[in-house]
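Omission of a single protein chain aside, the complex is shown with its protein chains in their original locations.
Up next, subunit A:
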Amino acid sequence: MSDLHALADTVAVVCLLLGSLLCLTAGLGLVRFPDVLTRMHAGTKPQVLGVLLIMVGGAIRLQGWSATWMLLLVAVFQMMTAPVSAHMISRVAYRRRHVRRDLLLVDELGAGHREAGTPHGDEPADAATARGARGPAGYGQGSLG
């Protein structure tokens, strides 16, 4: 019985440590990556996996269904919301030209792919003149949503 407990504790500790490590790399990614879009990758994937591992570790260690259910909910909502928020931020960042275009191999969403004159509510504010010119015209116009 105590063997089983020790084993469960070990698994829990491993999960918790791995999860914390992944969350650390998520934070590190925010510092190391060059622009908003790449930072969002760091902010979603290792972080979600980290939270999931911490939840698993917590569920093993806490022993008790009521805590487990709660942790399960946290995990589910984390998986549902993290991509959505990352998507929203990336979308705004793309339209606001907070993108390092020199680091993009391909940008198929950019200028030239949508016919001029077609009304497109989703069009990035000014993909055609995107080279770092951030005049007042870029701001203020182009409502989001």
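For the reader, a short list of remarks on this structure follows.
The criterion applied here is as follows: a contact is a pair of C-beta atoms (placed from the backbone, for glycine too) under 8 Å apart; a residue touches a chain by one contact, two chains touch by 3 or more; residues count from 1.
In this section, contacts and distances are computed from a predicted model.
Only one chain is not pictured, and the protein name UniProt records for it, out of "ABC transporter permease", "Multisubunit sodium/proton antiporter, MrpE subunit", "Nitrogen regulatory protein P-II" or "DNA mismatch repair proteins mutS family domain-containing protein", is "Multisubunit sodium/proton antiporter, MrpE subunit". What subunit A contributes to its contact with the hidden chain is residues 21-22, 25-26, 28-29, 32-33, 37-38, 40-42, 44-46, 48-50, 52, 65-67, 69-70, 72-73, 79-80, 82-84, 86-87, 90-91, 94, 103-110, 113, 122.
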